[in-house]
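I have a structure I would like to understand better, so I am pasting it below and will then ask my questions one at a time.
Every protein chain except one is present and positioned as in the full complex.
After this line comes subunit A, so read on.
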Amino acid sequence: MGRPGLNRRQLLAGLGGVTVAGSLGFAALGTGADALASGADTRVRYWNLFSGGDGYNMIAMLDSFRRANPDIDVKDSTLQWGSPFYTKLAMAAAGNRAPDLGVMHLGRVTGFSPGRLLDPWDVDLLAKYGVREADFNPELWKRAVIGGKLYALPLDIHVQLCFYRKDVLKKAGLLGDDGHIVPVTSVDEWFDVLKEAKKATKKGLQTIGMWSSDQNFQWWFFVAFYTQLGGTWFDDANTEVTFDTDKATQVLEFLRRHLTDGYVNPGFAGGAGAEQFVNGGPFVWEGNWSVPVFDGAKIEYGATPLPPVFGQQATHAESHSFVLPHQADRGGAANEGAHQLAAYIVQHAQQWAAGGHIPAYTPTLSSAAYKKMNPQSEYVSAMDHQATEPKVWFAGSTGILAQRVGPIVVSSTVGSAKPDAAARSMKSTLTELLASKNPMDGRTAAQGGAVA
C-alpha cells in the first residue's frame, strides 16, 4: 500500500468536519430525540441519588406523577450518592448544564453556594401547587432558608434509630405491655438494659451493633448525644467555637463504654452489625432506611429514636430535600414543571415513608395511613427533636466536617485515643474549620461564606 495522500491541512479539515458533525449528532440525541419520543410539551430533567429501596420508591412516585401529568416528561437520572453526586451537581451548575431539579441533603445546602450553584425556589409557584411553609416543621423549614430565600424544599428527615428484637427483649424482661422497649432515661439505665439483654442473647452474637469504626455513623451518634447534653458548636456570629470539651468527653466515654463493657464486638463493626441483628442480636443502631431490610428479613422488631441517656430527647437527623441547581436562564415551562414535580412528590410521600423516612410534609405525617405504619409510628416523634450539624458551609452529609471530625470520634470509640484527648482534638479541628475559607467564594463562615 502506498503512503496515504493526505497533508496536514486536509487532515485538520477532515477532523474539524468530523467534530462538527459529531457534536450536532450528540446535540440531537440530547434534546430533539427525547422530545420526539415522549411527545410531551415540557421536559423536566431531574437528578437524584436514590438507590436500593429508596430508588424503587422514588421511581414509583415519579411514575404516578407521570400518569397524573402526561404533558410533562420527567427525565430522571440516578447518580451515585455522596461526594460523587455533589461533585457532578456542582460542575453541572458551574458549566450551565444543570438539570431542572435536583436532590440534596439539607445540611449540604449552605455549603453549596446558594445564589451561584443553586437557585432559590419561587415560593408563590410552590403555593400554586399546594405546598406552603405552614405545612412543614418550622425548624426544618428554617434550615432550608438562607439569606431570606428558600433554597431547599424538604422531602423527609432520616434519623438514626435504636432497633430492637422484640423476641430477645421479651425473654430478657425488657419489653413493656405495649410491646415496646422499656423507657430508658439515663446512661446507667441504658447499660442495665444492655446487661439484661446480653444474658438473653445467643452465644456468638454481640449485644448491640453501632458501627463502631465507621466515621459517618460514629459522627452522627456523637451529634445526637452531644445535642442531648445541650452542647453547642459555634456562636451565632460563627466567629467563636463554643464546643464544650467536657460534654464531648462524656459522650465519647459513653460510646467507648459499649466496647469496654463487652456489648460490642469490634469484629462485627460496619454492616455486620445489621447481620448480627437479623441473626438474633438484641440491638442495632442504624439509619431508618434499614426498615425495609428488617421488614424483608421477617423478624419481630421495633425501632425508637436513640435512647435519651443524657435526659433530653435528640436523635441525629438529616433531610433529603429538593433543590434547583443554578441555570443562567432559569424560568419558563421546565422551571414550573420542576416546581410542580417537587410539590407533587413532597405531598405524596406516603410511599416514601415505606422506605423508613419521616415525611417532611405535615399533612402526610399526621394522616391516618402514616400513623398505621409500623415501626414508623414509633419513631415519628424524632421530627420534633432533630439533632443536626451546625448550619455552616463545611457541614452536611459526607461533607468536610464529617470527614475531618468523624475519624476522631472513631479513634476514641475503638480505643486508639483517650476520650478527653479526642474531645480536645475535635475542638481544634472545629477551630481550624471555622477559620478556613470556603473555596467557592473565599469567605469564612463568619463572613457568610457561600451565602451570596
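Keep in mind that, in the parts below, a contact is a pair of C-beta atoms (placed from the backbone, for glycine too) under 8 Å apart; a residue touches a chain by one contact, two chains touch by 3 or more; residues count from 1.
Everything below uses one rule, namely that contacts and distances are computed from a predicted model.
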{"item": "Protein that the absent chain corresponds to, by UniProt name, given \"Carbon-monoxide dehydrogenase iron sulfur subunit\", \"Sugar ABC transporter permease\", \"SDR family oxidoreductase\" or \"Ni Fe-hydrogenase III large subunit\"", "value": "\"Sugar ABC transporter permease\""}
{"item": "Residue among A:Gly147, A:Gly296 or A:Pro439 touching the omitted chain", "value": "A:Pro439"}
{"item": "Identified contact with the non-displayed chain, of A:Val123, A:Val414 or A:Ala446", "value": "A:Val414"}
{"item": "Residue among A:Thr185, A:Ser213 or A:Gln447 touching the omitted chain", "value": "A:Ser213"}
{"item": "Option from A:Met61, A:Ala93 or A:Ala317 whose C-beta touches the chain left out", "value": "A:Ala93"}
{"item": "Residues of subunit A (touch criterion as defined above) contacting the omitted chain", "value": "3-4, 82-84, 86-87, 90-91, 93-95, 113, 116-117, 212-216, 265-270, 272, 275-276, 279, 398-400, 403, 407, 410-411, 414, 416, 439-442"}
